[in-house]
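All protein chains but one are shown in place.
Chain IDs A and B follow the sequence of writing; residue 1 opens each chain.
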Amino acid sequence: MFNIDFNGEFAAFSILSAVMIIGAVFMVSLQKVVHMVISMAAVFLGLAGMFVLLDAEFVAFVQVLIYAGAVSILMIFGIMMTNHQNKQADPVKPLHETLSAIAALCLFGMLFYAIRTTDFPDAQPLEGVQNNTFSIGELLYTGYVVPFELLSVLLTVAFIGAIAIAKKGED
Amino acid sequence: MDSFTQTAWLIPLFPFAAFLLLTALGRGYRRAGVMIGSIGSLLALIMSLLVLFERLDPNAVDYSNSYKWIDLGDYTLKVGFEVTNLNALMLVIVTAVSFLVNVYSAGYMKKDERITVFYGYVALFTFAMLGLVLSDNMLVFYIFWELVGVCSFLLVGFWYARPAARAAAKKAFIVTRIGDAGLLLGIIVLFWYMPGHALDFSSIHNVFNEGQSGAITMTITTSIALLLFMGVIGKSGQFPLHVWLPDAMEGPTPISALIHAATMVAAGVFLLARTFDIFEASAAAMHTVAYFGGFTAIFAATVALAQNDIKRILAYSTISQLGYMVMAMGLGSMTGGMFHLFTHAFFKALLFLAAGSVIHAVHTQNIHEMGGLGSKMRITAWTFGIGALSLSGIPPFSGFWSKDAILGTALDEDPFLFAIGLAAAFCTVLYMSRLFFIVFTGKSRVRQPNEVRESGLAMAIPMVVLAVLSVVAGFVETPWNGWLGNWLTGGGEEVHANGFAIVASIAVGVLGIYVGWLMYGRAYREQSPAAARMPWLVQLLERQYYVNEFYNVVIVGTVRWIGKLLHAFDEHVIGGAVRLVGFTAVAGGRVMTRLNNGQTQTYGLTAVIGLVVIIAAIVGRRFW
């Protein structure tokens, strides 16, 4: 249905997408929170693989570092720090869940319809990119230097803020 | 020299000012209220008499003056007044009766706590009636026509605490409205077809006068005339819309005398006289009018034979006499109609006032609970007797001359109607003698005989004045002297002097009195021997030919049914829709309350659903 000749990229894509979808589905359907985070890590790693397929080695590297590493660990810490009691049964909200599923499916249907009906022109190969990391670094420090610096400020503020919030109260 | 005529527009303003003053003063000033009302109508009477004296000059020309009211493009609506001999005569009739009734009411209504309101209404009515008389075009005429209807409504329902009075007021208003709708339609049709959309009476006269009637086709003329006649039927209590008039007797008796005997009910006849040219232009309309009138005359006269309420007898008598007037108009004798209107106004007002005096004394309206009042109430008995004789058409009282003028015309024009008129005259004499003998002679059957005494001066004087007028008013037009006819119509009408009619009418009168004396005069009986033999006939007459019952079943029933249907529609369809809207709102509110549960995920879900819907709406447009 996708009218794509079976090549190496497609094979890799298929495997990776299978991994990611399974991981994502596990993430929303598993019972134990730790399992959820682990399946989420699988999704993050699969996504890194996809970035590699898309010739974005640096982004893939960052993805592995930040998501599969930092964020997953952060989440596990968050779970550990918040999950040490309540084993009470979850009150089920079937209407809410059904509606959410329908809404998500509808949205997906629309997106899928849009993707299928849009006529994407063939892409020219990306020129002049030999070293992905080098090129990105060049771009960040030339064209995007102001957003980059702003982002660094944001990160600093966010981490200081996170520490301030999570810290035990003074009293 | 026409100075009074030119200021005739002032006449209605006196009672109107009285009305405003009375309304402003409120209920506190009882004596002042009586004075204001009486003075207002007295001034109007004096002005009217001055105008009338000016009109008596044979060289007097009709005077009319109008003011621009509304400009509608090329068309200008005018409001104005007109003084002709006819109007002048009506002015005097209205103001005279109105003034006398004002004086009379000072005695009759003395103990009523709303006497000031009463005088206010009477003043308003007098204003409206005078405006109606003076108006120079159909539209203004119609406005005042409705205004007198409103006053009649207010005054019939004056004692609104009584359910019967309320019902009667509503009935009077609604039933006359049926006729008024016809009148309005007639005016509209007239407006449509008149050259230049002129509605003033002089243009109507010019257009419909003989020789120029080509401007409007015969069919249209007939339909206009018949539509106008519908108004007459409603207002003048002609069959089949007569049912309101007997019920209107729930109002105070002076009102019955003023509105429902002398003036307002005569407005229909006056309308006939004002638009006489239209009727004359259509033979079919004239015949209709004549036969309606004749039928009403005999119909109401027979009903009056069997009634037991003194005022109802007089009410049916009024209907019958109005029938006479309408019949005279239909026979082409405007003089006869107006003449009878003129004399009838006096003697019928007199009869009502005398009846009021009786009711005032014995506190009942049932004639079988009266009897023998003649010895205790001499003035009332004498004046009532004069009125009764006048109504019965006994010479030389005024009723004789006017009735004779009508019967003479009828004999010349349509012998069948003459016969009907004669029969009605016989019934008239019979019921009047029955009334008189039962009430004023024989033994007293009054519950509290000691309390019966003659009414005070305020009530007696108007009765005496009216009695004098009833005697002398007839001499303005006699078979050998057609002065009134000449004066009213400018000599255009022949005098129907017919020896046979005179003899027949006198004979019928005398015979009627004799039979009445035989049946009721010699000794009081609850029921005459003739009636005892025909109980079904008495029953039929007593129930007024079951017209009310018929209307109740056929018209009221139908309307009720339609009303129920519409109500059901309103209740279930429209009301259902309204309830559905309300229910939807409430249900929507409930859902919204459920949604607004403070939980972020619910809000998120709502937002996503909204997003999906918006996208669907935008994308979906592609598909249609």
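Here is the rule we use: contacts are C-beta pairs under 8 Å (C-beta built on N, C-alpha and C of every residue); 3 or more make two chains touch, one makes a residue touch a chain.
Please note the rule applied: contacts and distances are computed from a predicted model.
Engineer: Name the chain not shown, per its UniProt record: "Polyprenyl-pyrophosphate binding protein", "Peptide/nickel transport system permease protein", "NADH-quinone oxidoreductase subunit K" or "Imidazolonepropionase"?
Structural biologist: Answer from the UniProt record of the missing subunit chain: "NADH-quinone oxidoreductase subunit K".
Engineer: Please pick, from B:76, B:539, B:584 or B:601, the residue that touches the omitted chain in the full complex.
Structural biologist: B:601
Engineer: Over the whole complex, note the residues of chain B touching the chain we left out.
Structural biologist: Per the touch rule, chain B residues meeting the hidden chain are 596-601, 603-605, 608.
Engineer: If the missing chain were put back, which residues of chain A would it touch?
Structural biologist: Contact residues on chain A toward the absent chain are 2, 4, 9-10, 13, 17, 20-21, 24-25, 27-28, 33, 36-37, 40, 43-44, 47, 50-51, 54-56, 58-59, 62-63, 66-67, 70-71, 74-75, 77-79, 81-83, 85-86, 90-91, 93, 96-97, 100-101, 103-105, 107-108, 111-112, 115-116, 120-121, 123-126, 129, 132, 135-136, 139-140, 144, 147, 151, 154-155, 158-159, 161-166, 168-169.
The working rule: only the chains that are shown with their structure count from here on.
Engineer: Would you mind pulling out the distance in Å between where the CA atoms of chain A average out and where those of chain B do?
Structural biologist: 95
Engineer: Which positions of chain B touch chain A when the two form their complex?
Structural biologist: 601-602, 605, 608-609, 611-612, 615-616, 619
Engineer: Contact residues on chain A for chain B in the complex?
Structural biologist: Residue list for chain A touching chain B: 96, 99-100, 103-104, 106-107, 110, 113-114.
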